[in-house]
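With one protein chain held back, the other chains of the complex are shown just where they sit.
== subunit A ==
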Amino acid sequence: MLTISRATYDAIVAHAKRDHPDEACGIVAGPEGSDRPERLIEMVNAAGSPTFYEFDSTDLLHLYKEMDARDEEPVVVYHSHTATEAYPSVTDVKLAGEPNAHYVLVSTREHGNADGPVEFRSFRIVDGEITEEEISVVAALSPVG
């Protein structure tokens, strides 16, 4: 199960709506091994595409070095689909490189940039296997310890 704060959930949705019709992407980092998505980092979609996303290679290196220095890891890797359902595509599965992450998919196909509900789903993608999981949206993550 993915447990995520309301603020982080809303920020991911806002990012997806803002970048529609292009795909939005980013991560939520948290302390290594904690499974706590604490720090949202919006990334630029270097592909600038409605059907593809990719972190810029220089941005990617900076992001991972920063997480390393802070003893963090990517707890959530999110991106949006803008014309299709919020379910991992063949490409998403083939390129999934973080076996410990929750892969969050948001679909903006219904309302685009406008207000209104979006599809927001979370998956594990390990060795080509997709497993959907429940999402618990909480007012705030519980205090550590």
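Heads up, the rule we're going with is that a contact is a pair of C-beta atoms (placed from the backbone, for glycine too) under 8 Å apart; a residue touches a chain by one contact, two chains touch by 3 or more; residues count from 1.
Just so it is clear, contacts and distances are computed from a predicted model.
Selecting from "Beta sliding clamp", "NADH-quinone oxidoreductase subunit N", "ABC transporter permease" or "MoaD/ThiS family protein", the unshown chain of this assembly corresponds to "MoaD/ThiS family protein" (UniProt protein name). Taking the complete complex into account, A:92 is the one of A:19, A:72 or A:92 that touches the chain left out. The missing chain, though absent from the display, is touched by one residue of A:20, A:79 or A:102; that residue is A:79. Counting over the whole complex, subunit A has residues 23, 25, 27, 43, 47, 49-55, 57-58, 60-61, 64-65, 73-74, 77, 79, 81-84, 88-89, 91-92, 95-100 touching the chain that is not drawn.
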